[in-house]
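One structure is given below, encoded as structure tokens.
Yeah, one chain of the complex is gone here, protein chain that is, but the others are all in their spots.
On to subunit A.
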Amino acid sequence: MTWFGKTPSPADLAAGDEKAEALLRRTWSTPAGVLAALSTVDHKIIGRRYIATAFVFLMLGGVLALAMRLQLAFPEARFISADRYNQIFTVHGSNMMFLFAVPVMEAMAVYLVPLMVGTRNIAFPRLNAFSYWIFLAGGLLLWTSLALDTAPDVGWFAYVPLAGPQYGPGKRADIWAQMITFTEVSALAVAVEIVVTVFKLRAPGMSLDRIPIFVWSMLVTAFLVIMAMPAIMLASSSLILDRLVGTQFFNPSEGGDALLWQHLFWFFGHPEVYIIFLPAVGMVSAMISTFTQRPTFGYLPLVLAMIATGVLAFGLWVHHMFVAGLPRVGSSFFTASSMAIAIPAGTQIFCWLATLWDGRPIFKTPMLFIIGFLITFVIGGLTGVMVASVPFDTQVHDTYFVVAHFHYVLIGGSVFPLIGAIYYWFPKMTGRMMSERLGRWAFGLIFTGFHLTFFPMHMLGLQGMPRRVYTYPPELPWAGLNLFVSLSAVILAAGFLVFFIDVLRSVRHGPPAGPNPWNASTLEWAMPSPPPPYNFRHIPVVESLEPLWTSGEALPVATGLRLDRRELVVSSVTAGEPEARESSPADSIWPFLAAIATSIMLIASIFSPWAVVWGAIPVAITLTGWFWPKQTPEDES
């Protein structure tokens, strides 16, 4: 193939370069205007939008957390009614899991993966646009229902029969189930895009052993999404059928089974935790390498540990059901497999410690969050080993011990790395640096506030305080710790506030960043910050795992892609050898319209099963518009 060469042709680089670049920019850019903003398929614009939206949901979910802590600050407080409280904790949990944690990780991937593998756009960019709009619609559905006082009130795992038609009247549980459908669709779409991007759009020379660890983590995550989501789809669809058309999947008096729900839910729900955690593993590995200025120790063990975590994740869902009355022998198996996950987790930790040991740590804000992550996640992991034991679990299941445990894992294991990652990649996303001073304040407040808030919850749980209670009697010895926890939550919230202020301030006023402010090694730093619409002026050729460290500023490049059309290099799955040129779709309003049509159909189906029939018509029309054959380059010539 003539269009590929390791050395750029002089004609391409020299005199024509300015012109060529202008042409590239015109080809790939998103014009100004509302319509163009709704039509864009640029992974960077969508990624930023996705991340920002997820953080808005984090903030809203945090407000709900504060509301819960207000109500629980005093025994028998009456700030919030039982009904409201139940809606609030359900929306808090569902929002944090489905609208913040999973989407934000996928959104980071949408932004970063194409840059890191050295391509100009994500695979299936229109699907990418669609998935963002669908996610937004799902979020609006949930939050509107809370504003209207009809939010789900059955917990984020929505156990039947409480969520079933007999005991969950009204539309609340339907809203929950349909919100799940929205997030499933969008998460699955992104997962497929990531898998294809990583497998087929890698820069020439990026063989499997030169894929950045963050990209590996997102690849494993995407596979987890693809394998776990069908279970929850089955569950939520069956629930909707039970509720709307009178099937009896979960009704024991009609031959259904209440535990079936739990199996389906947790077959998805446990991997879900790793869907949130594995991207954080990737982020930590990327940052730890940059802030010690040495390659992350143990590339192969880290990748294998992530894959092992992904595989094991599907073998331990039953540990959420240890007190449901399943046979003990089975439970023993799931104890062993749950404990076994400590081994890949330990491997990861030891590799990071080895990197720290060998490198020279640079204590910038992202590094602080990594240290906070290591401390917190180790505690969360150890309490995880505890709840994996059946006898131990029979005492702490559904108590505040578990609330403490999973916040240690979720906030410590994912949100800390994520905030570090925002500090780290912010320059690449906006072209500006965030404030180091505010960053230290944010870290100090978040870290202290977090531990003061959640550590005492372990004790509350061992002292017998169940979770999901809107109040508790003054006779029990829980009042003191609860007040302490509630006050500490304010410190935690203040930390997040500082972080948000820093973000908002820095978007406009942060100092300009330059292409590679941290002297990092991976491809996303090989271009100006923020990246131009076409990402790479020339598709880079990768010759090592740390291209920017080994090749310096002058990366070898591949040429030959057309400048006047959106073209990508398609490469082979394992070796990353270039195979073909592929055109990448132009901007289009149809994904946005299709998302609106789909949302209307899904929301209306809550009120009548017929909405599925009639609603399918606009969906079909918009999809036709979306996929209507366009002129291809071959037609022109």
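Going forward, a contact is a pair of C-beta atoms (placed from the backbone, for glycine too) under 8 Å apart; a residue touches a chain by one contact, two chains touch by 3 or more; residues count from 1.
The criterion applied here is as follows: contacts and distances are computed from a predicted model.
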| item | value |
| --- | --- |
| Name under which UniProt lists the unshown chain, selected from "ABC transporter permease", "FecR protein domain-containing protein", "cytochrome-c oxidase" or "Anti-sigma factor antagonist" | "cytochrome-c oxidase" |
| Hidden partner chain, touching residue among A:23, A:307, A:371 or A:616 | A:371 |
| Options A:379, A:446, A:485 or A:619, residue touching the unrepresented chain | A:379 |
| Which residue of A:41, A:211, A:396 or A:438 touches the chain not shown here | A:396 |
| Option from A:462, A:507, A:586 or A:616 whose C-beta touches the chain left out | A:462 |
| Residue among A:472, A:534, A:590 or A:626 that touches the chain left out of view | A:472 |
| Residue numbers in subunit A that touch the chain omitted from display | 81-83, 86, 153-155, 159, 161-162, 166-167, 252-253, 256-259, 292-293, 297-298, 301, 323-325, 328, 332, 335-336, 339-340, 342-343, 346-347, 349-351, 353-354, 356-361, 371, 374-375, 378-379, 382-383, 385-386, 388-399, 462-464, 466-473, 475-477 |
